[in-house]
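Remarks on the structure that follows.
Yeah, one chain of the complex is gone here, protein chain that is, but the others are all in their spots.
And now, subunit A:
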Amino acid sequence: MALVEAKLQVGYCSVCGHLSAEPVCDICRAPNRDSKTICIVADSRDVIALEKTREYRGKYHVLGGLISPIDGIGPEQLSIQQLVRRVSQQKVEEAILAISPSVEGETTTLYVGHLLKPFTRVTRIAFGLPMGGDLEYADEVTLARALEGRRDLE
């Protein structure tokens, strides 16, 4: 509820779609952030969560939801065209897809990834077991996903 009200008052950044009081948000305006890397998320709340890590120094693109065919939400209802334009026209070296691992999230990830691949390197964040959680307590679906996303030990 609070977020809905904030959206009504605040509005969106015209570049990345993140919540912003100004026409262009703080992150997009920050000169010290790397504009060659764009992290693609479904929702502004995901930007806030990723910003809390203080790990990421690139820019963002907020899609405004996930592709959900059953609910009638198609690619055209999200800001995918704007994203493709942004990536194809700017010198973006990496597009990181940071979208939740649900069926809708996977659909969105694969769809967007497919469109961006001709223009840049496309990566996706890893999903697996929560930190501090015991393997034996993880559910089967999460464990199967973590196994599928395994990688070589460096």
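Everything that follows uses one rule, which is that a residue touches a chain if its C-beta (ideal position, glycine included) is under 8 Å from a C-beta of that chain, and two chains touch if they have at least 3 such contacts; residues count from 1.
Criterion: contacts and distances are computed from a predicted model.
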| item | value |
| --- | --- |
| Name under which UniProt lists the unshown chain, selected from "Cytochrome c1", "ABC transporter ATP-binding protein", "Transmembrane protein" or "DNA repair protein RecO" | "DNA repair protein RecO" |
| Selected from A:R29, A:R57, A:R85 or A:H114 as touching the chain missing from the view | A:H114 |
| Chain not shown, touching residues in subunit A | 67, 69-72, 74-75, 102-104, 106-107, 110-111, 114, 130, 133, 137-142, 144-145, 148 |
